[in-house]
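One structure follows; several queries about it will come next.
Excluded from the complex is one protein chain; the other protein chains are retained at their positions.
Every chain is named by a letter (A, B, C, D and E) in the order it is written, and numbering of its residues begins at 1.
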């Protein structure tokens, strides 16, 4: 990346998929861990260890939610550590990767 | 990342965008390639080589689906190789990047 | 990645979250910056500097849109530079990360 | 009863929906439309039932309650024995499927009401109570059968107790059941003047809305046809035979124990013959995650529902006529 | 007026929705269903009002307009003074909450219409004009109060002017208001023959559709009950007392100034006592982003709306009867 350092901040991007029913618990945990910003996409479907989940099935609607969360590395570690014990129960998945936050919008991480 | 290795597994994150009509073919291919987990977001729109696609247009509803898939590097390679011949037909895009799987939920990759 | 170079192209993945009302302005800016492909997911919710935004709240529907955009590094820089002055006004967030474009679908980046 | 009187619009719309699915038409109803119509129909049937019950003797309703509980408990056990004994279906799938057959299908019930209305046959007020009651015991029995299955399989009994309580609560707070009971209560409580004001919405246009519901159900059933291969010959056959077994008990109980009119017996038979696709599937998915949902959904939506709607209802009516000596 | 005549189906369905929420039922109506019913109800009430206005003297409507403007401006100021003076609520939250009480709730109005219809009481054509008018001035006053609040807080007045203009435009192009005014105009313009053709849809089945709307509102109100703790005792109390204050002015204006019949006075009182949850919340979120939305939404949907629907309407009617000397 050749962009100047005042443009970008190195950060972590956390991406979590859980059942929609567990979403509010997850977000509660996130807020407790001091998260100041996240984005939620509902009505997702998927395949996992519990088989297929279809949000648009007629008789058996099972919906996932995708949570995307950008934060500084230290914060990411704290979040992961406080989420981990619950992740087993939530199921789904939790990914973490590197990214750059483009400075501009009000800092909410 | 200063987190301990028993917390994270290095993985690949594959992100595919196709027309909703091609989604079931794509997922069939994925399952044939041995994929054990994916997340699907429907009702997406976008711009691409075929012009704009609007999922909420009144007379011309065109919907994309976003598929997110975390898997081990070897598996990723296998998936990409078996998908590639069909990607041309599906259109859309297919991205691959590095990520870390946070250990906790049942392994579904 | 042990895949052969004719399979993958190094690229940047830009991910932007804004209010749905600002979406058309953002996409207009993107098109002006020469973007040839993007994917949009609407009906997202989230937390940020302006508090919580819930797309499914009964009396106060506030919706975010997630824009995902894959492009070459140079192009990414151009986009970021032309978006930055407006990002403050849009709010939300803008992330950029590295990824590989799997060659196959018509090039729309 | 001529052929043309069998051509109830609701059933023809069901056939149209199935046809659309078979010829791979792109016809598709918005999912929310279906949910809305179901809400509307449940309220409508509840209000109508409540109004009718308000003018009848509540004591006379008790036998209907016993019959409903009997079906809810007895039919799943019969189903389980058949599935295990004859079909050699694995215990947990057998338990999940069985639970569905103790429960009822409001859609089938309403189609039967439309059928009776179309040929001008009246019926008692009590079957609607059975409709509201039968969903819950079936879920309970499904859970008991699952526990039994796990025991004979020697598996762990993890958290059975907690699940039992959780599902019991769910069986009684289930939205559809609540809506049905609530509307029955409201129908019984309001004055005739008040009822008249909402009658045009909940009664006059009811039969038309039912047509759209059944067109959608037809498409849903049609979609499941393609899964017949996965489900296997035995289970598909079970999906046709089990409603007939349920119908046998239904018609006997309706005629000899409850002693209802031809219309009433037909409705009781339909209740016993039908199988749930609303409250039971999510409950079983939760209680028996090991079971394959495509088994019970295909049976319920792709097999038993179409059978009852197209063949069952006129058949049960003919049976009720026969027993009544007409 | 017997107890059973108080059991209007619409209100019972509201109670059912709230009950479902309290027992944590999974009952849920599709969000689009609610939006659709609101659209339908607004058009229905507009058409009906327009038709009634077409046959009445337009000059007689003027006092209603003045009353509406008076409520829209006066009630928020009273609310603001109470919130600041007694409750010590911070200025911006006080401004945001106040604005809601100058406005009206179409849902409460329609429930009152159903209530009057259920007991066979007639009413004037003019209150519906007030319904359409009152949303806009309340938003304006909210903005003025916010500006005043910001001044006493010594904060920056950034972009107040632009916001004012923006919100004024919004207040007059708001979808619900437009739908109401537009339908009134259409109801007034069309011939009787034409009106007869759309009457079955917009009038005959209106009361039934209102029941579903109120069941949904009941669930929405029920959801907000859990926020009472966050909102605090004073504000919850305010959510009950403020409608009574509004009602006092409403009944006085209705009886002495407008000199309407018992039914008309009841409707005017309901308008003054009710508080918005459609156009005002988004306007306040935009105009006063510093205010906490859960305050005004909990008050409006969880407190004042249920109070008016369950207790307020019969109370205001009794008051109107009393004033009329009956």
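Throughout what follows, a residue touches a chain if its C-beta (ideal position, glycine included) is under 8 Å from a C-beta of that chain, and two chains touch if they have at least 3 such contacts.
Keep in mind the model is a prediction, meaning the values are calculated, not measured.
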{"item": "Interface partners of the hidden chain - shown chains only, full complex considered", "value": "B, D, E"}
{"item": "Hidden-chain contact residue, picked from the options E:71, E:195 or E:238", "value": "E:195"}
{"item": "Listed residues D:208, D:237 or D:289, member touching the removed chain", "value": "D:208"}
{"item": "Touch with the omitted chain, as defined above, among E:92, E:138 or E:179", "value": "E:179"}
{"item": "Footprint left on chain D by the chain that the document does not show", "value": "4-5, 7-9, 12-13, 16, 19-20, 23-30, 32-33, 36, 114, 117-118, 120, 200, 204-209, 211-212, 215"}
{"item": "Interface with the unshown chain - residue positions in chain B", "value": "50-51, 56, 58-62"}
{"item": "Missing-chain contacts mapped onto chain E", "value": "32, 35-36, 39-40, 43, 170, 173-176, 178-179, 182-183, 185-186, 189-191, 193-195, 197-202, 204-205"}
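The rule we apply is simple: only the chains that are shown with their structure count from here on.
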{"item": "Selected interface, B-C versus C-E, where C-beta contact pairs are more numerous", "value": "B-C"}
{"item": "Chain separated most widely from chain E, comparing mean CA positions", "value": "B"}
{"item": "Distance from the mean Cα position of chain D to that of chain B, given in whole angstrom", "value": "39"}
{"item": "Centroid spacing, where centroids are CA-atom means, of chain C and chain D in whole angstrom", "value": "48"}
{"item": "Inter-centroid spacing, chain C versus chain B (mean Cα positions, whole Å)", "value": "17"}
{"item": "Residues of chain B touching at least two other chains", "value": "41, 43, 97"}
{"item": "Of all residues in chain E, the ones touching two or more other chains", "value": "none"}
